[in-house]
Each structure stands twice: as structure tokens, then as C-alpha cells.
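Structure provided below as C-alpha cells; questions to follow.
Just one protein chain is left out here, and the rest sit where they should.
For reference, chains read A, B and C in written order, and residue numbers begin at 1 within each chain.
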Amino acid sequence: MAGEKKTERQEELECVAKFDIRYTGYLDKDGSVIRPLPEVANQRETLVALYRSIVLTRTFDQKAIALQRTGNLGTYASSLGQEAVFAALGAAMQPKDVLVPYYREYGTQLARGVTMTELFLYWGGDERGMDYAGPREDFPICVPIATQIPHAAGVALAMKYRKEPRVAVAVFGDGATSKGDFYEAANAAGVWNLPLVLVVNNNQWAISVPRSQQTVCQTLAQKAVAAGFGGEQVDGNDAIAVLDRLSAAVEKARNGGGPSLIETITYRLADHTTADDASRYRSKEEIKAHWEYEPIKRLRQYLIASQFWDPKQDEELHQTCRREVEDAAKAYLETAIQKPSSMFDYLYENLPETLRPQRDELVAREQRHHAGD
Amino acid sequence: MAGEKKTERQEELECVAKFDIRYTGYLDKDGSVIRPLPEVANQRETLVALYRSIVLTRTFDQKAIALQRTGNLGTYASSLGQEAVFAALGAAMQPKDVLVPYYREYGTQLARGVTMTELFLYWGGDERGMDYAGPREDFPICVPIATQIPHAAGVALAMKYRKEPRVAVAVFGDGATSKGDFYEAANAAGVWNLPLVLVVNNNQWAISVPRSQQTVCQTLAQKAVAAGFGGEQVDGNDAIAVLDRLSAAVEKARNGGGPSLIETITYRLADHTTADDASRYRSKEEIKAHWEYEPIKRLRQYLIASQFWDPKQDEELHQTCRREVEDAAKAYLETAIQKPSSMFDYLYENLPETLRPQRDELVAREQRHHAGD
Amino acid sequence: MPEINLVEAVNAALAFEMAADENVIVLGEDVGVNGGVFRATVGLQERYGNERVVDTPLAEGLIAGLSVGMAAQGLRPVAEIQFMGFIYPTVDQILNHASRLRNRTRGRLTCPMVLRAPYGGGIHAPEHHSESYEAMFAHIPGLRVVIPSSPARAYGLLLAAIRDPDPVIFLEPKRIYRLVKQEVEDNGESLPLDTCYTLREGSDVTLVSWGAMLHETQQAADQLEQEGVDAEVIDVASLKPLDAQTILDSVAKTGRCVVVHEAARTAGFGAEIAAQIAEYGLLNLLAPVKRVTGYDTVMPLYRLEDYYLPGVDQIIAAVREVLEFG
Partner (left out) sequence: MPEINLVEAVNAALAFEMAADENVIVLGEDVGVNGGVFRATVGLQERYGNERVVDTPLAEGLIAGLSVGMAAQGLRPVAEIQFMGFIYPTVDQILNHASRLRNRTRGRLTCPMVLRAPYGGGIHAPEHHSESYEAMFAHIPGLRVVIPSSPARAYGLLLAAIRDPDPVIFLEPKRIYRLVKQEVEDNGESLPLDTCYTLREGSDVTLVSWGAMLHETQQAADQLEQEGVDAEVIDVASLKPLDAQTILDSVAKTGRCVVVHEAARTAGFGAEIAAQIAEYGLLNLLAPVKRVTGYDTVMPLYRLEDYYLPGVDQIIAAVREVLEFG
């Protein structure tokens, strides 16, 4: 992106600012390389770790849906087909950075040390699923669309104030870009040159509303123009491209280069959530066409072609992932329900006296309940 | 503005969208012509009417401040130095269009038939000042910043739904561009290609916050890029330029061309309101420098140089304006206060029964008050 | 006459009024092809086209603000907020504009809009999908706040809300969207706003509630009947303006009152009802006015939500308390 500063009163008809938006992709749908690759494409370990992370995410996802179908989990939002974005973001960030996620980023969360059991607990209706043992400063999943983006800006402002080499990352969907919170936070990030990366995960749909009905912008990346900083597009199903661009944005932010907006272009292969039936509003053909571009196959083929990986390792990985997921699911299912009175115990640091009678009433109710009253 | 559509999965590193922002100005600070003029510059009648409108606005403004200083008007927001923008907008719109203003647009409102007495009443703390006898469908002055912009989009949506050749125009300040309401409404206007013109009156300040602290964008016009339509800058103190560009935008909207964002570059020569003391945050020198560019002198000099106008006419015009303003002020000062119970009478179409006792109590209180209790 | 549930009644009212008045426009997120996440607007876009059933960009403040502009032009926007948990970005527009437009302009511009939203807990929904904040809107002058509790009242009250010349917040208790079916004639007849509905006459105690909690309240009344307690049950239906008289008259008869709501207790709408009784019905009271409500806590995630929601047993316990009092 380039822009020329206009002097305050330049009295001529002239072009006063210019912008352009770029797009990055390296792999075609079969994993073949279509342009010179970035450095990271040679880093076997990095890419294999990324691949593991992607596969684990998908395995987790499948289990979550199975649990939901059998009545063991609440409404669940699958990340099917978008795992590369989320896993790459996990790889691009450092542990000391802060993730401010929305509700589809299991890949990033897992990479940052949120446990699968915690994720199951969250969707299983248990607040303890937001008490991450790993990344203690990461925000929990945010449901009200786009409202987490100002939090990320606030986190970044705190980091900047304390002169820490840390970065805040907010992730959100294409739908979220229509909301004022997104714009307000982006604009502020520009003003203060915050160490903030905004990742818009453009999966083409916001429940039943297609990307084209959210905005007439040719790209979502160009929304950064309104905030005065750079925006770019990347093929979100090309794990190498997305890792490269997200890493660049995160490091730029860390090094005082300020905020970026990265539009990761991907596709929501699943229903919006388990409560949704996408066949009401989109065709089987569309989904089928997009399966061609799903990220696992593309990265695997690249890895195999690069001799970084072989089918046997692949089989082992899938098995390991399944085992880990099963263990986590078991731990989740065995987790005893919280005490009802816990709803009072984290409301304030110290429960105000005036609320004690309500808590007592609940405890009594719970005891009656246990007594089978 | 130009933009190229990106196909959904174009797997190359490439520029996928380009934008540029243009600026228009014809007169230099002394009213001399610095580039080929648009058609409207030859229309004596139009320009003289515009000039009258500008002078009337300034005269009104001075009286309002005098009334405020003598305790006869509440807090008042002057439009000093920005009259050309507002008067030009009044000239660019048709009566059947709908203005959705903020609180500085007396020029536009007067041109549309809002009376000065109404404006005085409003700032004098009387709701009847929003019951415009003239433009019945125009929105009243909006105080909560940017909240009127979605109204204008809703008005435009209604016009489009009814296939009427009408246009909605929202006006707001540079500060307002930081608020989500602005962005959400602009984005929606893009989606539905609404007959909407967004005028951002960039007077360089939002109370004490300079334009540079609202956003790092080089221009405010470029914020339209995030909504997917065209934005441009115009010298707001060059009456010819601003009339030309606003007219173009209004007619484009009327003809199905969709929304525009016009950034009018001007300067707030007065304090923010009569409650403000701008010397706390900006220098005398800055203000002095901007007086060089004030719009009345520039247009007058152009008119005189073009032999459209002479000093005698000018003197007469000022006298007429003063007389009209004095008459309006007199009418305002003679307007009897509303009945207190009026606060119940426009709350709902029919006052709910349950509120009648409250109204009765107020009426009784009023009577006691009159009885000198 | 067809038997329909509450959400079908909402749909029928919308369809009826869209057919009757082309100024009625439905807008919101996923209200078009998808027919709304609860199917409240299903079939409408097919029938009335996408200019009258409008999927908006994802922005609730926008939805409210657009509606104000449309209403000022004489349209009758019926906006859906997908869940009440996402209604808060509309508060600014509702409070600062929708509720005031008529008053500010001395009647020149008006705001005949309806803001619909499913609300309340009990369906094991995700976080932020189960709250009840009706009291917030009931405090705003110039608004109407309406909550149906049965298919028939959903149909009749929604029609009334759409036809009303002033802004109406119409909150739909989603827990009972599909709980009961009722015969509702699709005849376009509205029900009066600004009035409570007495669902059951009784002489021993007055139970006042609205929305989904009426279900438990009526169950409690049934059980109490078996114990020989004769409870009157009042559906407030229009929280604003509040028809306090019906409640006061009932309490004058019974001398006892229990208010039941799902929202947090403190400054919930039950407080207003208790306050009215304390001010205008004090001498009739034979016992304290009890409130059976949600706790003053954040609505818990779904595993504990049944502990948050007031249950039949709590209503009965409160009734016993007021009956045994003094």
C-alpha cells in the first residue's frame, strides 16, 4: 500500500492518495508450486509442525461434532476447511503474544496451549473451559461478533504503553467486518500505531449471508485503507502462504511497524454451527467445488513432493491425533459439573454482602435438588 | 476510484485492487482562478444565490452568538468559516430530497426552508425548533455524533424501495468518521447502492482533538474505500468547487449511481461551541492563517472579478441579511414558552392511560407555579 | 383453525401484515433465504421478495438506525435482532432516536418501527444467547415493550405492534417458541397493547409474570390449586406502558402478590411492579410482595442454566411464604 500525504490546502485537481491491495498464494489446488516460494517453505520442521496442527484441529472438530450429535456437547461451530488459517496463526505468534479470538479458532488456540478438554468444556456449557491453563492472558472465545476487536486494541495499547515486544492478534469473520467495532478498533490502531494484527477469516459466509451481501468491496483487505494502514489478501487454504504473511504481519507489529489487516481467503465447508442447515441457502455444487481447495490435501502434497513427509507418517499422525482427541473427550465427559453456586463465586473478586442471601438460596436449592426434592 | 475485481481463487502474488483519491479546488485564497472552471462558475444567478446564502448564514451565526452572550440562547455551535460547504449543499439538493444534518448546518437548513426562528428556538431550548414548517421530511439536528448517518441510509433505502428519484444526504464532522455508525451506514449504502450522499465536513478539529488524532488516514475521503464506493476531497472554502462536487454527487445518487463520500476541507474558525474555549488547545496563529482561506472573501472576489456582483450590492445584501436575522430573533424572543405538559403530548401518538396521572400532576404543578406557589 | 406454535404465530402475523400493507419491511440478519435462525421469517422472502425481506450486513446498530430512517419515511420496518444478546448495539439508536423522534419534532416525524428479538434462557444455547434485559427497554420513555406468552398473543400483539404508530420492542420468549400449539385464526385481528391479560382468576394470591416464565407460573398455579390455593395469574404482556391497574385490582382482591421473572432481580422489571403495589396498593397487602427471579449473576453457560432460571418449586415456595405470612 502506498499513500501520498496531501498538504492541507493544495489547490489543484489532483490525485492525493493511492492504494493498492495485494494477494499472496503459492500452491495450486493440488499443492503444486506456482511461484517462487518464501523462505519458510524450506523449513521442514516448521511445516510439519504446522501440518500436525492442522490435522489435529480437523480431528478435534470431527469429534466435537460427533459429541454434539450424540447429545454430549452444545451447539458447536466447526472450523472445517479453515484449519490452515488458524494453525498458521498459532505458528506465527509467540507464547507471550495475546490472542483475542472469535469462536472458530481452535487451531490457533490449540497451538497456543489451550487444551482440547477446555474447548470441549466451553462448548459443553461450562465456564471452566475459558480458564485456560496454558495461555493465561489470551482472551476467551468471543461470541458477540466483532466486539473482541477493541479488546485486542486495548491489549496492544497496554503492550505499547509498557514497551513490551509483544503483539495482540484479533481474529474475526467476514461478517464481522460490517460491524462498527471492527472499524473503530482498526482506526484507533492506526492512530496509535499499535502492535496489533487483525486477521479477517473470510470464509465467504456469515451464516446464510454471502460475502457479497456484507459489502461491495472487491476485497476485505481494503478496509484497512479506512484505518490508514496496510491490508492484504492471502490464500487461507495455502498453509505456506498464510503462515508467511501472518508471520510477517506479527513480526512487523512486534518491531514497531504498527498494525496490519490480513484477509485470509478460505471457505466454510461445514454448516455455520451444528444448529444450522446450510443446504437452505447454498448448493451442494458450491461446497463440492470448494473441497477442491481444502488445505490439508494441498499441504500434504507439498510436503510429500518436498520429501518432508510420507504416507506412513501421515497415517501415524492421524492415529496420534485421534488418540489425543479421544483422551481429551474422555477427560471432558468425566469432568464433574460445577457447583451451581459457582455462578456467584467469580462475579466479583469478593462477593458483596448483599448477594450472599441469593447465593445461600441457591445452595439450599442445590441441596434440595440433591436430596431429590 | 478504480478497482479491479479479483476472481475468487487467483493463485498468484498480484495487485488485486487499486484506488486513488482526488481533490478539487478552483479558487486560490484570493479568489483567483487556478484551473479551468466547471460550468457552474458561469451561472451568475446560481452563484449569487449561493453567496447570499453564505452571507445570511454568517449573519445568523453572529446574531446567535450575540444572543447566547446576553443569556438569550443556550449553548450554540457556530459555523463560522464553514458556510460555503453548508450553503453549497443547500443549493445542490432538491426540495424533495431529505437532509439528515448534524448541528452545524444552518446554511443547508436555511437554504432548505428551515426558518431562523426555528433554529433559534432549537438552541433556545424549545422542541418546536425541530418542527420545521418548510422541509417536513428533513431530520432535525442530530447531537449524538454520527448516529444520524444510519438514518440517512434508512431514508435512502425507503426512497429506493419506492423507486423515487430522491436523494438522502447526511452531513457530519471529521470526528464522526471515527465512529462505527458512520462506517456501518456507509458499508450498507454500498451494498444496496443507495441514493445517499455522505458529506464529511472536515473542519480539522473535533472539539480539542485535531484531525490527526482521529485517524492516520491521509484523507477522510479514502474511508469510502472500506465501503466499496467512491470518495473524494474538495476545498470546502471554495464555494464553486464544493457546489460543483456536491451537485455531482447528489445527481449521481439520484440517477442510480449510488452513494458517494465527499470530504469538504474547511476550518472551524470559531470555538467548538459557545461553551468551549479553543485557546486552550490551538494557537492564534493557526486561526489567523486559516482566516486567509475563509470562503466569503474568496467567492466575493470571484463574483466581482467576473462582474457578477459589485460592492454596492454587497452592502445591500449584508443589510438585508441583518434585517432578516433581526426579525427572526425578535420573533424567537417573543415566542411564548411551551406548556410544560407538552412534554407528554408528543411522546406517543396517543398518551397511554397510565401516563395521564403524571401529566395531571405536571399540569397541577404548572398551575401552582403560575399561582406563585 | 390451524394449531400453531408461538414462532409460527410470529411468522403468520408478519405474513399477514406484509400482505396487507406494503410499507411493512422485514430486515435483519439471515431473515431472507434462511428464514431466520428460529424460522420466524421463513417463506417471507419467497413471497414478498428481497426488497421487502432484507438481509442486512452484520451490524445491529445499523439495523436499528436504518429502521429509524425508514420509519421516518413512513415505512413500517420490522427488524429482527437474532438474539437479545446482540441487541445492545441498538440501545443508542432506540434510546436516543427511535423513542424520541416524535417528541423532538413535535409530531412531525414518527417512528413506527418494531424491533423483534428472541430472548431468555432454557434452550441450552451458547454463551450470550440466553439473557433477559427487558427492564432496560422498559425504562426508556416513548417506547412500548411487549412480550407475548402464547401463540395467540404472539399473533395478536405482533400485529398490534406493527400497526402501532410508535416504536415497539417485541421480545419473544424463545424457550416457548415451540412448547405449545394453539388454535389461532389467521384473521389479522390484533390484540390490545397497554393492557395486562389475566390468564386465570383466583382469590388467594396474585401471580404476575410475562414471557416464558408464565409457563412455570401457570404450572405452579395448577399445583397450588391441588393444595386448595386459588391463584390469579396475570400476563403483563405490555411491560411498557404498564397497566398497573389490573395488577393493583387483583392484589386488592387477593392481598398477596408474587412477581416472577427470569431476568436478574436487582432493578429488574419486577421491581417496578412491586414498587407500584407498595405505593398504590399498600393497604391491601396481607404479606410482602415477593419476587421470584433470576439471580443477580451473569447467566451461566448452559450446564447450570436450570439453576439460574426460577423453577415451579421456587414459585410455590414463595406463594407458601406469602400465604403463611403474618
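Convention: a contact is a pair of C-beta atoms (placed from the backbone, for glycine too) under 8 Å apart; a residue touches a chain by one contact, two chains touch by 3 or more.
None of the values given here were measured: they were computed from a predicted structure.
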In the full complex, displayed partners of the excluded chain
A, B, C
Selected residue (touches chain absent from view) among C:147, C:236 or C:287
C:287
Filtering C:40, C:264, C:309 or C:323 for touch with the omitted chain leaves C:264
May I ask which residue of B:178, B:204 or B:260 touches the chain that does not appear here?
B:178
Considering the complete complex, identify which of A:90, A:144, A:195 or A:340 is in touch with the unshown chain.
A:144
Among C:35, C:85 or C:167, which one is in touch with the chain left out?
C:85
With respect to the chain omitted from the figure, which of A:21, A:93, A:155 or A:362 is a touching residue?
A:155
Touch residues of subunit B, complete complex, unshown partner:
74-75, 103, 122-127, 141, 143-146, 175-176, 178-180, 206-209, 213-215, 275-276, 280-281, 337-338, 340, 342-344, 347, 355, 358, 362, 365-366, 368, 373
Since one chain has been left out of the picture, which residues of subunit A touch it in the full complex?
98, 100, 127-128, 130-132, 136-137, 139-140, 144, 147, 149-159, 161, 168, 180-181, 184-185, 187-188, 191, 342-343, 346-349, 352-355
Touching residues on subunit C - with respect to the absent chain
61, 85, 88-89, 91-92, 95-96, 99-100, 103-104, 127-128, 133, 135-136, 138-142, 240-242, 263-264, 266-275, 277-280, 282-283, 285, 287-291, 295-298, 326
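Simple rule for what comes next: only the chains that are shown with their structure count from here on.
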If you average the CA atoms of subunit B and of subunit C, how far apart do the two points sit, in angstrom?
40
Taking each chain's centre as its mean C-alpha position, how far apart are subunit A and subunit C in Å?
36
Shared interface positions of subunit A, touching two or more other chains:
178-180, 213-215
At least two partner chains per residue is the criterion; list those residues in subunit C.
57, 59, 61-62
